[in-house]
Every structure is written in C-alpha cells, then in structure tokens.
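With one protein chain withheld, the remaining protein chains of the complex are depicted in position.
Coming up: chain A.
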Amino acid sequence: MSCCAPSAELALDLTSTTSVLPSSQEIRLASRSLGDNLWQTDLSVPTVHCAACIQAIETALGRLDRVEGARVNLSTKRVAIRWRGDSVPPFVAALGRLGFQAHLFEADADKKDKTLAELIRAVAVAGFAAGNIMLLSVSVWSGAEGATRDLFHWVSALIAIPALAFAGGIFFRSAWNALRHGRMNMDVPIAVGVSLAYAMSLYETINHGDHAYFDASVSLLFFLLIGRTLDHVMRERARTAVKGLSQLAARGAMVQRGDGARDYLPVGEIEPGMRLLIAAGERIPVDGKIIQGASDLDCSLASGESTPKNVAPGAAVQAGVLNLTGPLTIEATAAAKDSFLAEMVRLMEAAEGGRARYRRIADRVSALYAPVVHLTALVTFLGWMAATGDWHRAMTIAIAVLIITCPCALGLAVPIVQVVAARRLFENGIMVKDGSAMERLATIDIAVFDKTGTLTLGQPRLVNASSIDPAMLAVAADLAAHSRHPFSKAIAGFATPGGQHKFRAVTEHPGFGIEATDAGNTWRLGRRGWAGWKARTGGEGKHGYGGTVLTKNGMIVASFAFEDALRADAGSVMAQLNDAGVSVEMLSGDTADVCGDVARILGIDRFVPALPPSGKVERIEMLTKAGHKVLMVGDGLNDTPALGAAHVSIAPATAADIGRNAADFVFLRESLSAVPLALDVSRKAGRLMRQNIAIAIIYNAVAVPIAIFGHVTPLIAAVAMSASSLLVIGNGLRLQGFMLAELTRASSATHSGIHPSARSS
C-alpha cells in the first residue's frame, strides 16, 4: 500500500488466492470504444483512499505508453483510463507496482446514475419551487389582500406547474403502477393529496378565494424527495462497493482451435467441444473435462470442500473452480448457460422465498393508512354537505383533511431510519443492499451458517509451526513463496524478514510440490510420497491435511500440519447470537468429520454435513415451513440457492459473485462479528421505525379533528406538516447517538480481529 492503512473503510481481506488479476484479453473485452481508436477502461480499485493515492495512480498511469489520461473517482473507488492502440497498456501491472489491486466490474454502471440524477434534479426543482412559493405564501399570510393576493396566487400556481410535472412525476408514476396492479403504496395518498390540493387551489385562485395550498403541495413533494434521494444514495453506495468486488467469474477463456490458432472468447460464446487453455491462477469458465495437464483445484467456492483437489487428465471440472498450480487444457462439456454456475442461479430463482413475499413496513402501513385517510376525507365532505349544503365549503374542508393527513412524516419515518442505520453499517464494513433487508433481519430466530469460507476462512493455517525447527521453517517459507497453492501460502507467512535463502532453479510440479536446488542439495516441499522419495514411511497423515513435508535430498526434515483457520471470533459470535435469542445451525458440503470438529470448537449443537446445494435449500424451506424466520450466512456457489431461499442472507466479501449479488448484506471485514452487529442495528432500527410511525399517527390523530372541523388554514397546514417531519427526522437521528457507544466497541473488536496472516500474501 502506498499511503494509507488498509484497515480503514474498505479493508478488503481478499487474499490473492481468490483475486485473480484480470488478463489483458479480459480488459480488452471489458473496454468500450470511444471511436477514433480511443478506448476507455474502467477498473475498480477498492483501496484508494486519499489525495496521495489519486496522485500516485494518475501520474503512474499517465506515464504509460499510449495512455491518454487516467482519472480516479474516489467516491466509487474506480479509475477510468483512456488509451489508444490495439493492445492494452499494462495498467493492472502498473497499479500492482504501486500496491493497488485492480479488477474489472460489471459494466452496468450507467443505469443507476440515471435514477440518481433524476432524483437530484427533482429535488432541485421542487426546492426552488417550494422556496419561492413559500415566500409568496408568507406575504399572503401576513396580510396581502385583493389584487396583490390574487397575483401572488397566480404566480405560485405557475411556479408549481413544473414542480408537479417534474418532481411529482416520480410519485404519480409509482402510484399509478401500484394501482394498476391492484396494490396500495405510500405514493397513492401522496399523489391524490397533491393533485387535489393543486386543483382546489387553482379553482380558488380563479374565483379570488382566500386560501390556496400551493405551498403545501410543493413543499410536501420537496420533503418526500429528500428522504427518497438519501435512501437511494445510501443504497447505491453499498451497491457500488459490492459491485467493485466482482472479480471471481471468468469473463472469457483462451480457446485452442483445431488448426492450432488461439482465440480469446467471451464466456457466452464458448460451446461444448471447444478446447480451452486454463493457466495457473485462472478460474474455469464452463464445465469441462481435463484433457491435458495436472494441477490442484480450489473447489471451496463450488462445493464447500476445504482441501484443494488434485486432478489429472480425465477428471471432470466444474465452472467457477480455481486452477491453482499448473496449466490445464480442458474440453468444454457444457455451454456457460448450462454450466454449474448457471444451474445455481436457476436453483436460486426457483427457491426465491421469503423475500418476494415480504412486504415492507411502509407498504403495510400505507395499505391500511390510505383507505382510512380517503374515507375520512369523504365522510368529512358528506358531513359538511349534510350540515350546511354548501358544496364549496365541504370540498375545501375535505381537501384540507387530505393535505393535513398526507403522509409526509410517514414517508420520511422509515427511510430516514434506514439511511442512518445503513450508514452506520457501512462505516463498519457492512453493505446493505436493500432497505427491506434490515426489516427482515430484525425478525429472524434461526441463523444458518455455511462452514467453508464463512465460519472458516477457507484457507489452511499451519498448526504445528512451533514444533518445527525454525531454520527449516525459514527454508520452507522461502520455497513456498514461489507457489500459489494455499498450503504454500500458509507456510510462506512464516518467512523470516531479510533471511532470504538463495535457491537456484525453483520449479513447481503441479499436483506434487516445489523443487529447488541450492549448493548441491535438492530441496522439495510437497506431498510426502513425492518429496520424501527416500523416506520409507506410510500413513502418517494423522492430521486433516497431513502429508505435506519438506525434504532435503529426499530425507524428510520437517512435516507440516494444516487446519482450515476459523474466522477470528467465530466462537464469540455464536455465543452472541444465542444471547440475542437466535439459534445457530451449520450446513456444509464438507465431510462429517471436519464439520464435527468445527461444530465442537464453536459450540454449535446442530449441523448437517455433506449436503448438496439443493439439500441446503430443502433444509431452509423445512425450517421456514416450521414457522421460523431463517438467516443464511454463506459464501460459496453452492450456498447461493440457499441465500436466495432464506428470509434474509449475509455473505462475506470473499464470496462467489452470484452469492454476493444474491445476499442482502455483504460484509467486507474478516471478522464474523458483522453478523451480530447487523442484527443489533437492524433490531434497533426496527424499533425506531415503529416509533416514528407511531409519532406520525399520533400527529394525525391530533391534526385530523382540527381539519375535520374546518379550522385548518394553509398556514396551519404548513406549520403542522413541517413540525411532524422534523420530529420524525430528529427521532431517526437518535439511532446515530445511542448506537455510537456500542459501535465504537464493536468496531474496535472488528479491527483487532483482522488476521495478520491474511495480509502477508
């Protein structure tokens, strides 16, 4: 890292096992042409932090050949590079030299900007109109009369037109959409109230009336739009951060044609029967069969197995698996749309459960609220008609009722709390993708965890380091630095600084280990049977990962034992969840032995091992049927359908792309304490939301009788509406206050929970 501590906001604990640098062909595929041989590439650089980072990146990239310019966007943590020519300049390598990891992201960024820009423009127009109309209204309230008042009303009516058309359009469209589908949402009473208020005021203006509600209808829109824009900004920020992580899926692959020619094709164009060349460190793009080469495969994302699998020609491989050590040639047996990955997506869509059925609190409230309000207004109208027979007076009062009950406070009550809560979570490295996710999380009573990659880090840790001769460990660490095998990485973490062993001719034998020579000695680090060719041993692998040794000239000098490292504070998290009244269960694709060990250490009573992806879904559906609300925490491709099936789901940042997209929450830091933290914040937010709704309803209970008896003037309406909105906003901001103390405690725990070994790679 060039300048800032990586543990700040977006401390990504992605180790390089999972982060494969995009190849120049991939970058080429993701670049867009600006015409005239000019290209633009957008890369996500999650670790940019400050002015120094911006400067370092922009200067270094600007110095590269054929690069026209580079511009860093600090808010989205992205860099846009414009370049000329046919081949891609080496920007990823240049960034790597500066200590920044860059990767490509899903290129649908343009869509979201439109909504945000529309919202901000609407806020601006509504703000302008509300400000000016309010000025004119104040003069009317303070006594302007006769022709002056009429003039002010007419000018107000004119200013309100663009505001209603432009800013109100958002609400009218949404309300119309809801009504057309026979539903009710908060926008229906808003749309009805605003347009009736405008129509009535216009009628009054034409007839030289006293009271016009132009200010009420426009400032209502203004307040509501602020809430909506904040909500959108918060969610978009989380989504951008999550999108920036998408790096795991292979975008394309090198295809070897029959005549020996090589082409780089996007994944979608790969057909069964094609031969693909997969270099070490790449992900396998489609299901296939190995034709040539031997290697170790990291299947942890696909199946949940934590031990790398040794493969040879003839073996079948699944899409999404990471090739670790040696180059492979595979024959595609399925197109991308029929591959394992696509199958998981289909399973997930089929399983779409609690989420689709869930209706947000705001919608549930408004489904009750809107009919009540409209009915009250109607009854008021009929009552005054019967009492006085003056239809104009009855109409004016009925519309005043509608205005005073227009759910201004209600429309802010929920979003304001969610924005504050989401911000709090964001600062703690937890991304919330959807406002309703917090509402759903607050209700859960069972948390289901995946094992590999969720409870554990999915990467091995050397457990017997203390019993190994330090000199030998140093040799092994230097050797191990030459390989990307997870075991090597675990050993390489023990390298002694400075004491570099000088090896000559280091070679990696895929599937076996690493060999090097030094001063006439041959060192090997790898499988027992291969490295210790002189040692007569057998069956000593008593540890789970047994069988990795360091040998000198064929004699074993050290043996290494590994264990899948548990996430820091996984045990205390289980206890915290139990305290919060949530029972914990573990579902895994791994073997019963390994699961049993982990369950024992963490104190989990219930676990189900060796489950296929559909098995996890069935288990969750069973729990749901039994009346439970299930939280699923998982990271693998095999967890994705379960993430979709659960009532609410959380994934770590290291999860597979589709898993991360399916989950409602994504946490970026290594510590699992994100789960109880999110639960706690969600529950507190839920409580505040209900309080806010209660405040809004109490306000109505007080204001409505005044309106019904005809005492509401535009001035009273304006004061009442603003007061209730401010009350609700103030109450929502309390979340920031009373969570601060606890969060500082929680976040300090999160920071200390970051594993030093994960950084060493």
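Please note the rule applied: contacts are C-beta pairs under 8 Å (C-beta built on N, C-alpha and C of every residue); 3 or more make two chains touch, one makes a residue touch a chain; residues count from 1.
Rule of thumb we're sticking to: contacts and distances are computed from a predicted model.
Missing from the rendering is one chain, named in UniProt as "Cbb3-type cytochrome oxidase assembly protein CcoS" (options: "Urea transport system permease protein", "Cbb3-type cytochrome oxidase assembly protein CcoS", "ABC transporter substrate-binding protein" or "Pyruvate dehydrogenase E1 component subunit alpha"). Set against the missing chain, the residues A:Ser24, A:Gln40 or A:Asn132 yield one that touches it, A:Asn132. Shown as candidates are A:Arg63, A:Arg121, A:Arg359 or A:Arg606; the residue that touches the absent chain is A:Arg121.
Annotation: of A:Cys50, A:Ala93, A:Met555 or A:Met622, A:Cys50 touches the absent chain (contact as defined above).
Contact with the chain that does not appear here is found for just one residue of A:Ile27, A:Leu43 or A:Val72, A:Val72.
Touch with the hidden chain on the side of chain A covers residues 50-51, 54-55, 72-76, 117, 120-121, 124-125, 128, 131-132, 135, 147-148, 151, 155, 159.
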